[in-house]
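Note that one protein chain is taken out, while the other chains of the complex remain in position.
Order as written gives the chain letters A, B and C; numbering starts at 1 within each chain.
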Amino acid sequence: MITKQIYFAGNFQSTETVVEVKNPFTNQVFAKTFLAGTKELNSAIEAALKVEKEMKFLPSFKKYEILKFIASELEKNKQYFAEIISQEAAKPMVYALGEVARSIQTFTIASEEAKRLPKEYISLDWTAAGSGKEGLVKYYPLGLIAGIAPFNFPLNLAVHKIAPAIAAGNPIILKPSRNTPLSTLCLAEIIDKSELPKGAVSILPMDRESGNQLVTDERFKLISFTGSPQVGWKMKQQAGKKRVLLELGGNAGVIVSDTANLENAVNKTIVGAFAYSGQVCIHAQRIYVHKNVFDEFSEKFVERAKNLRTGNPMSSETEISAMIDENNAKRVEQWVNEAVADGAKILCGGKRNDTFYEPTVLTRTHNKMKVCSLEIFGPVVTLEPFNNFEQAVDYVNESDYGLQTGVFTNKLDEINFAFDHLEVGGVIINDVPTFRVDNMPYGGVKNSGFGREGVKYSIIEMMEPKLLVISK
Amino acid sequence: MITKQIYFAGNFQSTETVVEVKNPFTNQVFAKTFLAGTKELNSAIEAALKVEKEMKFLPSFKKYEILKFIASELEKNKQYFAEIISQEAAKPMVYALGEVARSIQTFTIASEEAKRLPKEYISLDWTAAGSGKEGLVKYYPLGLIAGIAPFNFPLNLAVHKIAPAIAAGNPIILKPSRNTPLSTLCLAEIIDKSELPKGAVSILPMDRESGNQLVTDERFKLISFTGSPQVGWKMKQQAGKKRVLLELGGNAGVIVSDTANLENAVNKTIVGAFAYSGQVCIHAQRIYVHKNVFDEFSEKFVERAKNLRTGNPMSSETEISAMIDENNAKRVEQWVNEAVADGAKILCGGKRNDTFYEPTVLTRTHNKMKVCSLEIFGPVVTLEPFNNFEQAVDYVNESDYGLQTGVFTNKLDEINFAFDHLEVGGVIINDVPTFRVDNMPYGGVKNSGFGREGVKYSIIEMMEPKLLVISK
Amino acid sequence: MITKQIYFAGNFQSTETVVEVKNPFTNQVFAKTFLAGTKELNSAIEAALKVEKEMKFLPSFKKYEILKFIASELEKNKQYFAEIISQEAAKPMVYALGEVARSIQTFTIASEEAKRLPKEYISLDWTAAGSGKEGLVKYYPLGLIAGIAPFNFPLNLAVHKIAPAIAAGNPIILKPSRNTPLSTLCLAEIIDKSELPKGAVSILPMDRESGNQLVTDERFKLISFTGSPQVGWKMKQQAGKKRVLLELGGNAGVIVSDTANLENAVNKTIVGAFAYSGQVCIHAQRIYVHKNVFDEFSEKFVERAKNLRTGNPMSSETEISAMIDENNAKRVEQWVNEAVADGAKILCGGKRNDTFYEPTVLTRTHNKMKVCSLEIFGPVVTLEPFNNFEQAVDYVNESDYGLQTGVFTNKLDEINFAFDHLEVGGVIINDVPTFRVDNMPYGGVKNSGFGREGVKYSIIEMMEPKLLVISK
Partner (left out) sequence: MITKQIYFAGNFQSTETVVEVKNPFTNQVFAKTFLAGTKELNSAIEAALKVEKEMKFLPSFKKYEILKFIASELEKNKQYFAEIISQEAAKPMVYALGEVARSIQTFTIASEEAKRLPKEYISLDWTAAGSGKEGLVKYYPLGLIAGIAPFNFPLNLAVHKIAPAIAAGNPIILKPSRNTPLSTLCLAEIIDKSELPKGAVSILPMDRESGNQLVTDERFKLISFTGSPQVGWKMKQQAGKKRVLLELGGNAGVIVSDTANLENAVNKTIVGAFAYSGQVCIHAQRIYVHKNVFDEFSEKFVERAKNLRTGNPMSSETEISAMIDENNAKRVEQWVNEAVADGAKILCGGKRNDTFYEPTVLTRTHNKMKVCSLEIFGPVVTLEPFNNFEQAVDYVNESDYGLQTGVFTNKLDEINFAFDHLEVGGVIINDVPTFRVDNMPYGGVKNSGFGREGVKYSIIEMMEPKLLVISK
């Protein structure tokens, strides 16, 4: 049984409330940690505020060294971190290793961007009133950041808040998911060994009341939340004077044009659809295929879906494993059953076994079904034909969400049309909506989010411009 | 008696509710216009949404031509516009003409920035996962904008919302102050003659209920508000999913170091203190002077304050005239009287005559007095000595506000210290906090605001980035 | 008979050497001007150096006003300028008017860019050695510029040197072509009326010796030359310590893929091939068409070429007129005859009449023929089929030149391949290589040039970065 203390005010500490961490695949508790309450949170806040000024004036080479140190320690321990993630989240090792690699990359990018914080030098003599004047715009750290991370990428989505906060010169208090707190607590051990001022980063699993304080307490200058739309949009209302950055869900679409390379489209879409059982914000949920190639695509895709290797996430062979908990597996089961009752046809999958849900492909669905209109967050995709490209774009846009869309095509006019008309944060040509690298701007429109992450973009959100006007 | 119809859905129209516009100096009604209610607002919204797509795809040369046309028509009619502003706002002609010149400049800048909207072309092959991929980031217009403008710069602060909205490709509905609706309605006549799609800009004085709908209606994607902190921060809570841009008030500080050119410091500070009776967000309210030069500065400053030319704002000689209404003049009177009762000493001024309040200089004030801690928005300044530069910076920072600070000094180390430590949006070296040119980033921290205006900066706030990932 | 004095040292002056200007269409002298010798050139240089400092410190609003004034005076006189160009260069009015419009645009862009000169604000604390240091990079004007403009765009290619020089804050001495000096001398009259310091711009037709001094005299800090490769590359050797910007010729290629919109391809290519009788650096000289659509393209193209309206350039109907002089027409005749003797087939045209050469289409050409390998600078194109896209790119690259290439296609992979592999300065998708707008970076590789024009790019070439390191 692993025991991890929580990390705040520069120390690892226990509290009175124990949290048990289950392996969703074995359904066994394999670790425990602790829950922070108001007292611990306030202690973390006070410690963070104490080093705010020191953080603000860290020279860039120092921030670079700290962030590189963290990246290199993660690199040394990547197998260990992947195993922790695999256990707490039932994530197949191949994807868990991928997540750790991305976290290393996120810290690396942040280390480099710490030396390249935005700065502007501008002319102000555009009128006689500004004659002899020039302006410098320097971006200063905003102040204390609150971060809330989800279970599905327990390490890297937390890192996407921690690394930019450090690069910008801000202290941060991060709340991991209660289901998957271990990997960030392991990260805390690395951070603690770095030269970062003590108290600048705290990692606190916490109860609901304290979680709410992250939103309402005016000592936080920004809250960065990755999670569900319902929770996220409510936060925006309660956030007071602070900034809000929301990375919420989606029901991402894929469009396969008749000029696409079908082999490539199938290979990529299978991964986009079923990686980590679809528990991914940019999971490829709705696939629209040109009618001329629909049958061919469908046949190949279903064939591949049927042959995904299931099993223990800790095995390097496993491609798909348990969902995060039985409640979610049951929810997926129910949505699929509702769809079938309403006329949908199951091309493969459709069965649940405890926390495991089969890779499932549906067709003959319509937009009112939950499997289409809501975020399924499970290993289920819908497959529908379209007549022409404009129609496919309309299908994708008929959604309250707008994260990313994958478009498989070789035609310039389709690419231009997609870019101009898809209502999303990102249009991915010849790859799945699930594509993300850590330096790209990432985020959704409509119900899917507010603001952008991606290291450089997060850093800007976490800084405040200040103008210096020099008069000659 | 001038009568101006309100402008929405591409037409000038009357409503059942008449608004009378008073000249604050003569206290006479000299014009009337109309109030929009829910019906008119919804009509404006629907008309705006109808042209949203057309606005989005306007080529940049077309937006340039429209914005240049507006600028050049303003230029042709600048005397007329200045007279309207002078009457509705009791603004001395010299400042009213200045405001029109700045509005022309704001439209000119917007016309040029319409051709230079942000676009990024980025590498994505920082890891093997992104091999063969590149990204384009294009900023698309956000959608319908709501703008709320204050009475004190009735034209240019509205233009700072309208011009960037057009440059970005957004429709906008603007609510002017009920006290000063005429200059923007005159602007509407120019806009109506331009090639802008009808309905893209509406100018609507409105009742409280409709004003509130600007905040809560989800069809608006951003609300840009210039006004009081109390109203502004409440809006942020009620704004739902939309973005919020707040330009609120302040009690701006000035620091005069012993290395300053005193002549220059006095000349500039007199204007920063008393221009438009201090009814300016970046009015120089609190002046801190190094003890070695305090007496000399004080003597010269008071001498100048006593000799400001008062009178009818329509006269080109007048330097200071009536305040916007008697309520505000009484409020200023009361705050000054409270301060005096609490130990402050009046160096000059201190008397009210109807809507006119004398240019007033106070000393021996302290931070708990309203004349220090709140935004006076009247022709009153406090003058206090300091011992060393760090102390002066502390004095300025002891405030809930943080817009801009003027620092008169010739020392590099003081400039560096001021830039790093003043908690404001802008530090103005050798000029007053009241300095603003229309291409600079402008906005406050702490209670003074949220986000930045200044044409290019407003445009970015009014656009949404969209990423296109190209795979080879 | 028009007489224009030459413009230097802030005055219009005559010299002892008269230059007669012929209308190439009528073969009549219709104007005269004067030639500068060493004496006049040195006088121009001294006058320019006298105002170098004043130019350097012109505030941006003043440069903006000067450049806008010139643009607006050109606008008022655009018909007059077009007629001058049409007469001196035998340019059909439709193209002459287009050239004037572009010159207005070039000055307009320069006026805007004068306010946006490059400035950088950078971190220097990437190592402990730079702790507490920051850098500002400001671009200062380089100093006196020499410009040499060709006959084919006598106004706009001179303006592409003059306007950026002013925007950057440099004085400039410009040598127009001896064939076509009038339009720039007319421009000088406008410049003289502006508020530009006298002597900052001189327009001097000059003899060979003086022309050579532009290259060798070390008081010039940059020479910007548009003309032939032989002359240009020799200049680079003789230029001493100054910078060199060369815009030389080419034999631009066009690729028409089988996925192209053929109608569009024919329409655009006809203009690219025959506008101003092909006397254009980016004239579409070599057209490669996919074998599947070669016959259809060829038929339509030749049909259109045969029906171009010939005649007096002063007529608004005329599409093609005389070449610049008989020598050039004879040269073209000879190259075509050589090609035919070597196996080429004439699809249309092929005849000369004095200075007029027919729009001519050749096929069955090969790379050793002068019509392929050299810059024809006449109304002649070659039309050849290709088997696959890679081959077409190879064909285009088999040239000593590399200016621009037009690629008509709707396929992403072809676009990617073309961008990566075409050895040119610009790849124009779905338009001709002849496409140029005045804000784009323009220039060639291989023998076609050295450096880039396009207002912002020229400005950078004409400025010197200077670093200021601030230590805290």
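Following the convention adopted for this analysis, a contact is a pair of C-beta atoms (placed from the backbone, for glycine too) under 8 Å apart; a residue touches a chain by one contact, two chains touch by 3 or more.
Values in this document were obtained by computation on a predicted structure and should not be read as measured data.
Although one chain is not drawn, the whole complex shows that of C:127, C:212, C:307 or C:334 it is C:127 that touches it. Residue B:123 is the one among B:28, B:123 or B:307 that touches the chain missing from this view. In the full complex, chain B touches the omitted chain through residues 59-61, 64, 115-117, 119-123, 125-128, 130-132, 134, 136-138, 409-413, 415, 429-430. As for the chain not pictured, it touches chain A at residues 112, 115, 412-413, 416, 439, 470, 472. For chain C, the residues touching the chain absent from view are 57, 101, 105, 109, 122-124, 126-127, 129-130, 133, 135-138, 233, 236-241, 243, 415, 419-420, 424-431, 435, 437-442, 445, 447, 450, 452, 464-471.
The definition used in the following text is that only the chains that are shown with their structure count from here on.
Placing every chain at the mean of its C-alpha atoms, the farthest one from chain A is found to be C. One inter-chain figure worth recording: chain B and chain C are separated by 45 Å, centre to centre, where each centre is the mean of the chain's CA atoms. Residue positions of chain A touching 2 or more other chains, listed in rising order: 122, 126-127, 130, 136-138, 415, 429-430.
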